[in-house]
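Have a look at the structure below, then the notes.
A protein chain is absent from this complex, but the other protein chains hold their places.
This part shows subunit A:
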Amino acid sequence: MSVLLDIRGVTRRYPRPRKRLFQEEAPLVAVDNVSVQIAQGRTLGIVGESGSGKSTLARMVMAFEAPDAGEVLFEGKNIHALTRRELQALRPEFQMIFQDPFGSLDPRRSVGWSVAQPLRAAGRTADPALIARTLEQVGLRAADVDRFPHQFSGGQRQRIAIARAIVTRPKLLVADEAVSALDVSVRAQILNLLMDLQEEMGLGILFISHDLAVVSSLCDDLLVLRNGVVVEQGSAAGILNAPGHEYTHTLLTAARLELQGEGAA
């Protein structure tokens, strides 16, 4: 089993606004020396409360921003050391699904346009048959290509976003809170879809969530973050059965309570 994504000692700092004239404010360390790997076809869950640096890590994995220290290797290549052209050529291999299904699709573009975007950007032809097949693969109809995002529900939009993310047959999918904005019942459908796609396509998934309950159903491995620091990491089953840290325990209790609350409602 080969390593798909290798995150090595990655650190990201953000400057904080100065409060006093003669005193430089210490920078905010959003991600602090994080190392973790994802193997081909496996799912890594990243959990942590709000502000723990999950999205910052995702942005670095997607090469939207560069780390201040450490490196991100995709199939052995340091993505932050690539030229723009090389990075562009590699982009079809790793794609992303966003949290807000209403914000991640351009309201002025048709479904077909959005789904074909990664193909066009990579200089490939956007074969209509491929678009149709991809839409069907995520549970939509081939005829939906000509419709616009506002004609779909949140769950359907997330399916469109997933179609866009898998149309280039990537090896890695980064999902940042991809189901958090959805209703509980829809959430399960989307999670099932992701698992099916993983099986079909051998996708590696970086699954980010503040909700341990969601993560536990999906992930092989787990990374628990708090204020940018790794609190715990290892196999998901191991951590969920026997959390080795007070913080993980708190997250777990909160997740169980929420689950019970939803079950009662």
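In the analysis below, contacts are C-beta pairs under 8 Å (C-beta built on N, C-alpha and C of every residue); 3 or more make two chains touch, one makes a residue touch a chain; residues count from 1.
One rule holds in what follows: contacts and distances are computed from a predicted model.
Student: Refer to UniProt and select, among "Spore germination protein", "ABC transporter permease", "Quinol oxidase polypeptide I" or "Pyridoxal 5'-phosphate synthase subunit PdxS", the name of the complex member that is left out.
Tutor: According to UniProt, the chain not displayed is called "ABC transporter permease".
Student: For the chain that's not shown, point to the residue among A:G45, A:P92 or A:G204 touching it.
Tutor: A:P92
Student: Determine which one of A:G103, A:P128 or A:G238 touches the chain that has been left out.
Tutor: Answering carefully, the residue with contact to the hidden chain is A:G103.
Student: For subunit A, which positions touch the chain that isn't shown here?
Tutor: With respect to the unshown chain, the touching residues of subunit A are 62, 64, 88, 91-92, 95-96, 98-100, 102-109, 114, 117-118, 120-122, 161, 164-165.
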